[in-house]
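Complex shown without one protein chain; remaining protein chains in place.
Order of writing sets the chain letters: A and B. Residues in each chain are counted from 1.
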Amino acid sequence: MSDAVLTETEATGAAPAHTTSTGISNEKLAMWVFLGSDCLLFGALISTYLLLRHRSTTPPFDPAEVFDIPFTSVSSFVLLMSSLTMALAVGAIHRGDVRRCRTWLLTTALLGATFISGQVYEFSGFKNEGLGYTTNIFGSAFYTLTGFHGAHVSVGILFLMSLFVMSLRGKLDASKAETVEIFGLYWHFVDIVWILIFTIVYLIP
Amino acid sequence: MAIVERPSPPALQLPAGPQVAPRPLGAFTRPSATTGWKSWLTTIDHKRIGIMYGASALFFFIIGGIEALLIRLQLTSPQGKLYSADLYNQLFTMHGVTMIFLVVMPLGAAFMNYLMPLQIGARDVAFPRLNAFSFWVFLFGGIFLNTSWFLGGGADGGWFAYAPNTGVTFSPGHGMDFYALGLQITGIASLVGSINLIVTVLNLRAPGMTLLKMPVFTWMGFVTQMLLVFAIPVISVALFLLTFDRLFGANFFNPAAGADPLLWEHLFWIFGHPEVYILILPAFGIVSEIIPVFSRKPIFGYPFMVASGIAIGFMGWGVWAHHMFASGIGPMSVAAFSLSTMFIAVPTGVKILNWMATMWGGRLRFTTPMLFAIGLVTMFTIGGLSGVTHAVAPADTQQTDTYYIVAHFHYVIFGGALFAFMGGFYFWWPKVFGYVLDDRWGKWHFWLQLIGFNLTFGPMHILGLQGMPRRQFTYLPGYGFEFWNRVATVGAFIIALSVLVFLINVAKSTRAHLANPVPVGPDPWDARSLEWMLPSPTPAHNFDTVPTVTHLDEFWHRKYQEDETGRVTRARPTDEVAQKGDAADVHLPSPSYWPIVMAAGLPLIAYGLIFNLGIAAVGGAIVLLGGFAWGLEPADDPERAHSHAAHGDGHGEGDGDGDGAGEGDGAGDGQESPEEPAAVSAGEGEGAEGDDS
Partner (left out) sequence: MKRILRPRFAWVMPLLLLMTACAQDAPQDTLQPRGPIARDIDNLSDPVFLVAGVVFVIVEFGMLFLLWRFRARKDDDPDSAPAQIHGNTKIELGWTIGPALILTPIAFFTIVTVFAIQAKADDATMTVEVIGQQWWWEYRYDTDDDGEADIITANDLIIPAGQTIELDVQSRDVIHSFWIPALNGKKDAVPGRTQGLTVEADEPGTYVGQCVEYCGLSHSYMRQRLIALPESDFEDWAAHQREDAQMPTSGDALAGAELFQTTCSNCHLARGINDEQHADALEQNDGRVLTVPGSAPDLTHFASRGAFAGAMFNLWVTENPDGVVQWDEIGGELNREELEAWLRDPPGQKPMDAVLDSPDSRGMPNYNLSEDQIDLLIAFLETLD
């Protein structure tokens, strides 16, 4: 019976190649599935925003009067660049270049933090101009949507810093390349969601 | 298995004397107990987790059942004065929430967790610790939700929680906060569990187990997980919006601020409709396992059974607004959703007919599991047919929000899902626990449940068509509602009796088994799928050797030979085919504290958001630190191969396994000592606690 073949394989102790039925590692597949569910999360939030943004009964009534597109474009660019540095980090670790990977990881985290700082600055400005979380329905929807995105970015920065610290302690090497790559998937997803949000919320009237 | 010895690189040799190498990240060792109550708290074994889901679900079933009996008592007579309208509103809300989220969903999870890895020939799920985490999060969420009874009152907005009635203005108590946060917590459990099981099914199948050789139960479970993974985020958003309104003054459901309450309805039902398929598909899967076994025939039309399940999964996303035919969505939407709702009956009808065709020409054995499976087929048909009558939107404008709907969904969820789960209990009990439940008591259970169920919910069709609305704490005389309400109350108590019979059966059969254990053998029913190839109860390591699969119903085909005409002859006796369960060298992932610890942080966050932010901060810290500890805890086996699929234990950074040594190298189940990693790796700085090859 062909069961014996497997037993033999086990017995020699030879490490089988990735024996997953799809050929993708469990962790990577899990990340893809999770990102799929996150699409629905942001989909629901974006739909909510789209439905509610022009329905405020108290000012500010029009999102366009509040937004500063040039500023947000710059911070969007920053986030976009962080995806580039993330990709560079993944490339570095695949080559076994731990130091360079570490540098790019830190850069990505810093760019992400810059983006978040930009949002904080931007939102305090809005608040001063009279758009708070509870001011009207546009405020609630806008801050909730961007807030969830910001939370995703922040969790990402936390993870990046963990990877960075790990690499300082020498625990990040080419064998861990897939971990970095899987995190990269998450980071790129968060960036893509921002592109969507920026377009739908800021650019399209 | 074999320990491959390699010399340590000389440059990294440690001086003798006290240890100077840094301890591995992760200060705590992993627990090692495999018996005793503590081992259940730290277990990551999918089988134990499945058992815990089942036990918890039964506990909540009793709570939800008591809530139901209280409802029925109040409605026995017109103008009942048993309790206030306020308490009644809490009762029906909590009854619905409990039964759906804390009973039927975890019952499905129980069976799916226990069986899916076995049915695909795997040793566990892809992420065992995550699996344990899911369970504890669910349990703590369910307990959290029910503590509302003692902390100001249960939720009272209905299980569907329509805004703005559920906002602070109209529901000023804490009940709805418990609802929103409690369901958020249980939603996390479901979401995480679904990711786990999807990866499991896609990645951990035994050699030869193509997707189209998986048992129907596993297929239905897989579709269920796909539904969960996309539906849970939507209700998550709805619950977040409600929570932000209630706790932080947001305006999402404040009509004065311009909100549209229909937003809640849409978000809720976009989740809510796939949710009902989440409830029923595992039950369909169970029936698809039971009927072939007790008809001694394979499932009729396996490809159609799988395809119809997938079709239901897809089409289920396109029907949600049939819950909103009277909400004012406009005739175009009404027409469209009416159409889609009608046609989703087609794949379900295929299943009913295929089950009946399985029985056709079979040799039917009316064991208790078979009776319950037949119960689903007959009762779900009734519920499905009333569902088709609702699909006719104009008719639904008369039926919706009346007891006719209450009848419909109880026929499909109770008459459908719950009957199947009861059948599943009797069917798989020997596999899980090593002895059968008494079949005579089982039959009493079945008949009492069938009669009680029909007496309770059958008349509700009439009550609804006579115009009795739902969610009524009382009704007036003179409307024709008295008689059938009385009948329904009697029926409800017969159901309660049947549940009692079930519990007595469990107690009696267990006691009889403990007094006089008779091994039940691997295959008491002469069944078809892989789990029956293993000893009963299933050994901790599942399979001695992972089987190579060549057929659908692989186990059956090892026992019997089939020619082209479908005629069957016995090929091998069962005890030759079944595995002995005595493999001593299978590596199992170690138990872990962190799933339950991290899970405990979540209700703390929830209590904190309601009562005191300090508590929330503590909860958040527990979750955060628990998460780090989880990721950094020592690997259960430092010499294990990196990312070996058949183990699939979650790899965090710092798990510290190198690549190289083969899997299952005799380290046993998690009995390593903390010094072992350092000694073996001789300098763990390079992240390879195993040997570098």
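The rule is short, and it goes like this: a residue touches a chain if its C-beta (ideal position, glycine included) is under 8 Å from a C-beta of that chain, and two chains touch if they have at least 3 such contacts.
Quick caveat, the model's predicted, so the values are computed rather than measured.
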{"item": "Which displayed chains the hidden chain touches across the whole complex", "value": "B"}
{"item": "Touching residue (missing chain; options B:G36, B:P303, B:P519 or B:G614)", "value": "B:P303"}
{"item": "Given B:A55, B:A85, B:L212 or B:A512, the one touching the chain that is not displayed", "value": "B:A85"}
{"item": "Of B:L73, B:V568 or B:A600, the residue in touch with the unshown chain", "value": "B:V568"}
{"item": "Residue of B:V392, B:V490, B:A540 or B:L625 in touch with the missing chain, whole complex considered", "value": "B:V392"}
{"item": "On chain B, residues whose C-beta touches the chain left out of the figure", "value": "84-86, 89, 157-158, 162, 164-165, 169-170, 172, 255, 258-262, 295-298, 300-304, 326-328, 331, 334-335, 338-339, 342-343, 345-347, 349-350, 352-354, 356-357, 359-366, 371, 374-375, 377-378, 381-382, 385-386, 388-389, 391-402, 443, 450-451, 454-455, 458-459, 461-462, 465-480, 526, 560, 562, 565-570"}
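Assume only the chains that are shown with their structure count from here on.
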{"item": "Inter-chain centre distance, chain A versus chain B - centres from mean C-alpha coordinates, in Å", "value": "30"}
{"item": "Residues of chain A defined as touching chain B within the complex", "value": "1-7, 10-16, 18-22, 24-27, 29-30, 33-34, 36-38, 40-41, 43-45, 48, 51-52, 55-58, 133-134, 136-137, 139-141, 144, 162-163, 166, 169-173, 175-176, 178-179"}
{"item": "Residues of chain B touching chain A in the complex", "value": "1-4, 25, 126-127, 191, 194-196, 198-199, 202-205, 207-209, 229-234, 236-238, 240-241, 244, 248-252, 254, 256-260, 263, 267, 270, 545-548, 550, 628, 631, 641-646, 648, 650-651, 653-654, 656, 658-665, 685-688"}
